[in-house]
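Here the complex is missing one protein chain, while the rest keep their positions.
We just call them A and B in the order they show up, numbering each chain from 1.
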Amino acid sequence: MRIDTSLRTPLTKNIRAGTSGAVPLDDYRKNGGYRGLQKALTMPPRDISKLVQDAGLRGRGGAGFNTGLKWSFVPSQEDYSGQRYLVCNADEMEPGAFKDRYLLERDPHLLLEGMAIAARAIGATRAYIFLRGEYPLAAERLRSAIAEAESASLLGPGVFGGKFSLQVHLHRSAGNYICGEETALLNALEGKRAIPRAKPPFPQVSGLWGCPTVVNNVETLCNLPHLLMLGAEWYRSLGRGKNAGSKLFGVSGRVKTPGLWELPMGTPIREIVEQCGGGMQPGYQLRGLLPGGGSTDFLGPQHLDLAMDYDVIGKAGSRMGTGTILVLDDKTCPVGLVLNLQRFFARESCGWCTPCRDGLPWVVDILERIEQGHGKKQDLDLLQELAHRMGPGKTFCALAPGAAEPLESSLNLFLADYVAHIEQGSCPYAQNTAPLMETI
Amino acid sequence: MATITIDHRPYEVDDGQNLLSACLSLKINLPYFCWHPAMGSVGACRQCAVVHFKSAEDTRGRLVMACMTPVNHGDLYSINAPEAQVFRAGIIENLMTNHPHDCPVCEEGGECHLQDMTLMTAHTQRRFEGLKRTHKNQYLGPFINHEMNRCITCYRCVRFYQDYAGGTDLHAFGRNHQIYFGRQENGQLKNGFSGNLTEVCPTGVFTDKTFSRRFVRKWDLQTAPSVCEHCGVGCNTAPGARDDGKGDPRKLRRVVNLYHRDINGYFLCDRGRFGYEYTNSPQRLYQPLSATSEPLICTTANGEEKIQQPLAPGDAIACFADLVDEALHNKRRLIGVGSPRTSLENNFALQTLVGRENFYAGVSAREMALLKLSDQILQDPQLYSPTTPEIEQADAVVILGEDISNSAPRIALAVRQAARQVQRQRADALHIPQWQDASVRELESGSTPIFIASVEQTDLDDIATDVLHTAPQAIVEFTKQLTAQLHVASTPEDKPGTLEKVAAALRAAKNPLIVCGTGLLSQPLLAAAAQLAQTVACQHSSKRCALYLAFPDTNSVGLVQVSSATRNLDSLSQLLDNSDIPTTLIALETDFYRQMHTSAADKLLADVQLIHLDLLHNATARRADLVFPAAATPESEGTLINSAGLAQRHYCVYEGSGYIQESWRWLANVAAACAARAGGVEKIPQLGEIARWEHVTQLSDALAHAYPPLAPLAELGPEWNALLDGERVARQPHRYSGRTALYAETAVAEQPPPRDSDAPMNFSMEGIPFAGRDPLQTHNWAPGWNSNQAVHKFLTQVTGEIQGGSSGLYLQREPETFETFETFETFDHTASPGEAQAESDTFVPVPLQRLFGSGELSNAAEAIASVLREPVAQFHIDDAQRLQLNSGDYVRFRGFAGKFQVTVGDAAAPGCIGFITGYTSPLPTGTLPAGDIERVTSNTPGGSG
Partner (left out) sequence: MPEPPPIQQLSADEIAEIEHEAAAYPTRQPLGLEALRIVQQYRGWVSDGALQALAHYLKVPVAELDSLATYYQLIFRQPVGREVMLLCNSASCWVMGCSRVQKHIRQQLNIGPGETTADGIFTLLETPCLGDCDKAPVMMVGTEMHRQLDSEKIDALIRALRERHHSED
């Protein structure tokens, strides 16, 4: 079969519009599936890492670290001959993120093939899919895909009848957002309380049960099959700007057609929101947006023409994160949205380190008072201070810094709204927004 | 060494350590919570933040957690940078959002690490306006109080309890700001080190319940360095006392850890911490008593017990002196019985009074033989008793028969750390620093080979790579086979058995450790263990092997040094059987009814006159004609020698109530009385020396002279009249309060404090409060450090030695290399465990050790007594089935007093019946025929029992 280098949507090319099932193995293979793995099996592992590194594939879990480079920290076979592990992070729980679910439910073999390639590159013979508990459909489909692949010798002992073998196990998590943090995830997999681990040592050196371990996001892994087949140059050419590849971008909030699309890396925000998402619903104006989930900084309407790529969004003071955009409209209270996010983070804090465990409930307390019209001017300085106290490097993991991002940026972007709450003694959006949600 | 710069000043530090330890070692103040010197760093609390600069040009720097930052040569840091200061104050501010601010009613107040850190970071104002989260507290047993609302979630409690001490019933529950540290349900904390929670918790979540009952603030406690009197390990303690001014004789309020690098480090066991309450027990003797023949209308005395009445001390001394006079005139024989639970000085005074030939050790022949054998084994220069840090570094451990979790608990805690040796090696290989605790503990690695042979399940079984639960005889057999196996050139086998595995581990070990002791009362076992250790030593490159032998009592080793093997309670019984010279037995802190069977003790005491010096009104005291109230360890100064052969001095913390004084002082008083009658000390040269004794150091000097191994005693501790910078040391801290008000009810004028004639210390605030480099240092306080964390100010470095060097001096045993211990001449004993082979219809009685239950004095402590079980007889499940016994049944043994509750375990040794030592009588000797077992009540399942 000829391989089509004009392919622009490698992540979703198998998924038929209008269907809702998973791509069956037959179709998947007919479409060139598992050829990337076959190719990878002919390459020395180091070359696979090199290829992925050269292609510029960056982690889609949110941090955007070069995937090939991450793999290269795994000790070489000469240095270490014991067990290694690959872990697929399918714990998607970031507020406003809805991309991994799609891949998991619709094209599980793409993920499995990607995992096999990654495992081959790092020398792992055991892999886990760490799936959040609230994705039962994905669980079912992954489980049957694994079984299919195993009976076709695409996974399990002797892949393609060769020496490489890979045992993939589906782990269904029992919850908590922090489990998505890669070191907390390792503890969860080991059956412990999912508290993050100190870095160094990095998981690539000492991860699961103290063995070298690579944790990769679902989408990251799904990029591998085609990358292997079509090469680094092709992969780079998929991106519009400096960042390589295609990416699942999504929009939620009050746009006409919220959804998820595979687009070139570097597609401008405006295109995603206005063309794909159809623009704002009638009667709503765009006030701001979270470019990549609840733990990224707010951007404003002035940022609409920025390209969605790690560097550009980073320069604008936010992060591309998961690439799923949440749009804030002019009828929704920004303070209310920030409060919603902070409640989430406060609840999901693992409780290990002080700034997060005790800082977030405090932030929530202040925001609740402001939202209810009992805020004070000094509260805004205090919020700044508390956000700063949760900044990068000050907490044990990236959860609290992630929580600080929307908080801090909202204090810049929506300062007038905060002030209005305080001066008016009530929420100016009260008639539009439903009352404060009840929480446990 | 590395040079680092902190706030523009250069410092020399050991590289590789973390910045927080480095700062504390340099005595630089830096706040922290989750870090602990013994447990390392986890970076949870974020309290220790400092600024790290990349280079001299870097002016902004980056906030880092000192406890998680390894120091490297050339590093630049700032503690005082405003960013760091603001952040640290912010962390406290966060922690305090939920704290109840209940310091006035909190037992931790005044020695609270959280208070200290709050001050240190200068957090003064509350800005949080929300509601505090609240928790329900739990009942955690009679020792520990729980007040979860004070928690700041530093995780130290679970890190100590689970990770360090191996406890399984204290956990973190919940998540986010709702985290709860407690048990799954109400109930006593099961781990034997639970008391350390009170010291490990930086605030008042876990506090000492026994202390709370008679609570005073730390600054109102009078303290002096002491040594734990509850087992042979010899942990250093800092008991705290206070007189309530209202005549309550119970002065001792609590015991806390006193750092000694080589023994207890930062931790004590629960027997040591809570056992102190015996000093306040209702059984405590405060005045001399004498037996009376006057008829009383009613009496609680029964059997051979005497009716006793208080006697003025002068009269009691006179009575005693009369008897000594008779002896001086050869009309009476004086026999002294010494004790392993009191100081060398007390024993020596008695020995001097009665003469060496009349001095008998207050232990059975069987125990004496064990003690002598153990002592002799340790004379072998190839064998050495390891320090706690050395035990923690062991990389192959063989524990033979001794249940150290119950007989030498602090040593068991050290062995538990050794279990992680392989993991630590793996961390080294991965360049993970040892102090990075969580990361090291996450490493999956093989376990350190630890082999345990025991007669029942032990608390260390969870860290053992192999266990053998069997009869003493089989343990001896195994030990011998192991020794033999070591001589066999290693044959690579596919599936090595336990024997081969253990032998291979010992052969491969850099720091092999053998642990044994007298607990099983088995000489063959001790001999076999010594033989094994010798063999390991021969094969080791250093030609040495660590052998820890656990001795039962706080001064067993001391008593052995001054006693003859042949003068013990059994030979004394024989002697008294065969003579009709009128005899006075002077029992020094010995309860015959604990050392002998009731009938034997009754027989021994039948025809003698008994003078008893002791702490508690025990069975022996109740039979005595004359009883003297003796000072307990924390009420006196003296020397004890621990199992490792370290001579340590305990100092008087407070003067005992009533007429309590040191046993040697009573004896000196008696000698002085005799001398006065005789017309001067020179008239009775044999007693002259005693009569002149005024200071305990005179006795130690005399001991050093009299016994070559005890020579170091002359160098031990300061002379009574020594001065430190021209002053004595204050027992009361500089903030001691109420000294004028305390006795205002009885006298307006301030009473002069008692004068200490044994140590250069005052029972007052006068003098040096912080002896610093001196062994007399107990006040863990430094400016800004009211909590026990202040200890780092007195150490050369964190986890290092006390600045003046660790206290204590090792015994100078005659070095003697033994070919074999097999031939050691032992007392003729019948069927000690390890010898008798159980036949199908007979059982070997084996002693079982219990943390709470096997300690003579601690059993009289109120809280401990409340958790003591009834005496039990433990059977192997097969034996129980054969005898048709169920757990909960009660049995008696013919010829052996008492009723026992049956317990059945599959980890109990078959063919054995286990008895908890220390409840009352010693173990039955010989074997127990099945026919002698009589069921009293049954507890068949479903039946009412």
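Quick note on the criterion: a contact is a pair of C-beta atoms (placed from the backbone, for glycine too) under 8 Å apart; a residue touches a chain by one contact, two chains touch by 3 or more.
Quantities reported herein were computed from a predicted structural model and do not represent experimental measurements.
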Given A:9, A:31, A:53 or A:83, the one touching the chain that is not displayed: A:83
Candidate in contact with the missing chain, chosen from A:159, A:229, A:244 or A:260: A:260
Residue touching the undisplayed chain, where the options are A:95, A:123, A:196 or A:401: A:95
Selected from A:13, A:193 or A:319 as touching the chain missing from the view: A:193
Those residues of chain A which, in the complete complex, touch the missing chain: 83, 92-98, 100-101, 128, 132-137, 167, 169, 171-177, 188-194, 209, 250-254, 258-260, 290, 294, 324, 326-329, 332, 336-337, 340-341, 344, 348, 433-440
Those residues of chain B which, in the complete complex, touch the missing chain: 168-175, 180, 183-184, 444
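The definition used in the following text is that only the chains that are shown with their structure count from here on.
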Centroid distance [mean C-alpha coordinates] between chain B and chain A, Å: 55
Chain B partner contacts - residues on chain A that touch it in the complex: 176, 193, 197-198, 200-201, 205-206, 209-211, 346-355, 357-362, 365, 369, 382, 385, 389, 393-396
Complex contacts: residues of chain B adjacent to chain A: 42-47, 49, 62-64, 68, 87, 90-91, 94-95, 97-98, 127-130, 133, 152-153, 155, 172, 174-179, 426, 430, 432, 436, 438-439, 442-445
